[in-house]
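As you look at this complex, bear in mind that one protein chain is not there, while each of the others sits in place.
Now for subunit A:
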Amino acid sequence: MSLLQLDSVSKRFGALTVADAISLTVENGEALGIIGPNGAGKSTLFNLITGTIAPDSGAIRFAGADVTRTPPMARCLSGMGRTFQIPQPFEKLTVFENLLVAGSFGARRSEADAYDHCAEILVETGLIDKANVPAGGLSLLQRKRLELARALATEPRLLLLDEIAGGLTEGECQALVATIRAIHAKGVAVIWIEHVLHALTSVVERLLVLHFGRVIGIGAPAEIMASRDVQEIYLGIEI
């Protein structure tokens, strides 16, 4: 059974179709990359999967249950973790408290248990020395790491990463990729939207190309990058 299954999911905002009969499956422990020009509907797809917007039609199944109409909170509890393209930490809480919120509510851990677990994640994501700093005072890289750390603290089976490598230097990007690889290696399924292609292709096993809300290709990264359609639509515009 697939971990995540989208069945012909569509969403329109007025005349604009942001998701056009999207069908896809993600298996347990898989890593899927999503690329596409700006406005292709990539973040909208994440909003549909996590439940912050409801589809007009189609069905979404996660971990064996139909979650098409399930609120985001319940999807989080059943194992979806998400990072935002523009980091959205709880600014007045410290970095550690940000994680504790996710650990005690998203992962339903007891207080003492959540402390240990969240401290481990802070080490793993390189934020331990910022633990007691208010999240509002972090740099961009630290905010992106906090997004990742907080999503991990909910103990996801599926991690949705939205342009987490954008705006980072080459060195920062490599360190982040190493962290994501380590998370993936533990068996967490990853769906990763990214413009930084070399970072993406060094992690994911499959690549999906989105254009005007439609899936125009899905397959092995090398195969997708060689496809004529993709080169015209995506690479032609972006590179």
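Before moving on, here are some points about what is shown:
Convention: a residue touches a chain if its C-beta (ideal position, glycine included) is under 8 Å from a C-beta of that chain, and two chains touch if they have at least 3 such contacts; residues count from 1.
Everything below uses one rule, namely that contacts and distances are computed from a predicted model.
One chain of this complex is left out of the view, and of "Branched-chain amino acid ABC transporter permease", "Ubiquinone biosynthesis protein UbiV", "2-oxoacid:acceptor oxidoreductase subunit alpha" or "C-type cytochrome biogenesis protein CcmI", the protein name its UniProt record gives is "Branched-chain amino acid ABC transporter permease".
Note that of A:S43, A:T154 or A:T179, the residue touching the chain absent from this view is A:T154. Checked against the hidden chain, the listed residues A:E27, A:E97, A:E120 or A:E172 yield one contact partner: A:E97.
Interface note for the absent chain: among A:R108, A:R181 or A:H198, the touching residue is A:R108.
Subunit A residues in contact with the hidden partner, per the touch definition given at the top, are 50, 52, 71-73, 76-77, 82, 84, 88, 90-93, 97-98, 100-102, 104-108, 111, 114, 136, 150, 154.
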